[in-house]
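Handing you a structure now.
All protein chains but one are shown in place.
Residue numbering begins at 1 within each chain, and the chains themselves are lettered A and B in the order written.
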Amino acid sequence: MTAPKIVGFICDWSIDIGPLLSGNRLRDLPHVYIIRVPCSGFVRPGWLEDALNQGADGVFVTGCPYGDCLNREGNFLMRDRVDQLQRRLQRRRIDPARMAMLAHGLHDRTEFLADVQAFSDRLSEIATARTTSAPSAEPAPAPGGSS
Amino acid sequence: MSMTAAPPNRYGRLMTSLLRVTLRLDTFINKIYPTDFNPLYYTGGLSNLFLFVLVLSGIFLFFYYEASLGVAFESVRYISQDVPYGGIIRGVHRYAADGFIVGILLHLFRNWFTDRYLFSRDNPWISGMFLLLFGGFIGFTGYQLVWDERAQLLTSMFIAMLRSIPAVGEPLARVFLGGEGIGEGTLVRILFLHIVPASTLYVMLWWHYLRLRHPKIWPPGVWVLFVLGIVFLLAGVIPAISGQPATPSARPTSFPLDVFFMLPFWLLNWLSPGVVVFLSVVLFAAGLAVPYFSRRETVADMGVRHAGVAQVIDGNCTGCELCYFDCPYNAIIMVPSPGPGLSKAAANRTLLAVVLESRCVECGICIGACPFEALELPKFMERDVQAHITNAVQPTQA
Partner (left out) sequence: MHALYGMGIVVLSGLGLLFAAGIIIGEATDQWFLGGALIGALLITYSFIILLLRKMGMIGPRKAER
């Protein structure tokens, strides 16, 4: 059972991600690939969709704690965009739990790692649930693939 | 943010430690309060609340105060002891003033230590420095209006400081006093210098909010109640009192110190008035210089956070206004489109987005808002992100 492929967009003002990284992946959770962005609001929902389409099991965006965005509104805007994306992708039978919006501050490293671990565990559950459902009931794969 | 790259110099390291300490406070507060109730996220709003309380209580006090040498002290006594709740309102005014300065200083230090003055955010910073200066001065004149011995001593100290300024000092002192010494015109001028700068605060607040969309000008309800509660509680438990009335023959030599407004006067214990004035000017100038000279990180260290000013890709822009609504700094305006765009979606546009580069802080929120790939940050473009995504979904080594 391979670990789920996760892509995370981390606001570079929010959490001090440098010490947690080895290359572009989290040292503790090597199946998580980190893309650093100038603000959580920088992320286009299209990129989250692209990541899912290209084979990622889950995507998340991390911004500053709500109320403390360095750019004042970025994390609120991104949370709304993630909500909208979840609703839109539900029509293509993509589980909304595969997208997440997190909010963490500079010192919240342990909480951040715990959140990502929980996200990863949830994705594994979803994957297991899918593979253990009866093969005849399996719907035809949606175009674009929801891996 | 990147702490792994060592800041280039001692100043950068100092600022980074201050940043860490500032944000460390949040971890404690966020254990008790949900983040949208964290008062440190609303330091500006809290200051605004205190200012509002000051204005309302000030209007009440103004109705009863008489700005005349012989009568001022008595009018203040009348407010405090004979007017129902007058003493409470006077206490509220006094403690809200202290709260105002505390709020502003928290606001100043938090925004300085968390790099919230970069790029076009120098405007709120500069206007904020003037708000601090005016606020401090208004508090000082407020203490003078009571016209007790403390006020008398403060006035002579202030005149000494004015007189120490070369060339303009003597005329300024005469303008302030309304003559050669303290006379009938003095208190009227001091009252003027209390109320008019207070009104000017609102003009400077307009400047302060200018580049910000949805400024947080009011704290959460929990804190409105708490702040109002605490100023009333303090006003009732520790009533604001006047000292001995000022008389021409009195020669007061000491007074109780309000640390928020009287620090420069305290320094007169050891330094001459000229030195105190000089130090204050230097401190204020240093404060004004912060957005231009304070650099915690080099451009290289900032990495993706300094990816260049947002650029509109004219050919793709459909004039949908989503970036215009999302930009937190009012840096995008919509102009009538000079011609059709290149892409099919952009062909029928009537509006075109334009980025005002002097207002852009390179946050990239507009990039996230745009559904038509019509905005890019020059050093971190769509194709760079797509390269990352492709990289991310490669099968990893077992």
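A few comments on the model shown:
The definition used in the following text is that a residue touches a chain if its C-beta (ideal position, glycine included) is under 8 Å from a C-beta of that chain, and two chains touch if they have at least 3 such contacts.
Please read these numbers as outputs of a predicted model, since none were measured by experiment.
Considering the whole complex, the residue from B:G70, B:G179 or B:G229 that touches the absent chain is B:G229. Residue B:G91 is the one among B:G44, B:G58 or B:G91 that touches the chain missing from this view. Considering the full assembly, B:D36 is the residue among B:D36, B:E74, B:E184 or B:E321 that touches the omitted chain. Of the residues in subunit B, those that touch the hidden partner chain are 33-34, 36-37, 84-88, 91-92, 221-223, 225-226, 228-237, 239.
Keep in mind that, in the parts below, only the chains that are shown with their structure count from here on.
Looking at the complex, you find that subunit A touches subunit B at residues 5, 7, 12-13, 16, 18-19, 24-25, 30-31, 33, 35-39, 41-47, 50-51, 54-56, 65-68, 70-74, 77-78, 81, 103, 105-108.
Of all the residues in subunit B, the ones that touch subunit A in their complex are 1-5, 19-20, 23-24, 26-27, 30, 35-36, 38, 41-42, 114-116, 212-214, 216, 303-307, 326, 328-329, 361-365, 367-371, 377, 380, 382, 385-386, 388-393, 396.
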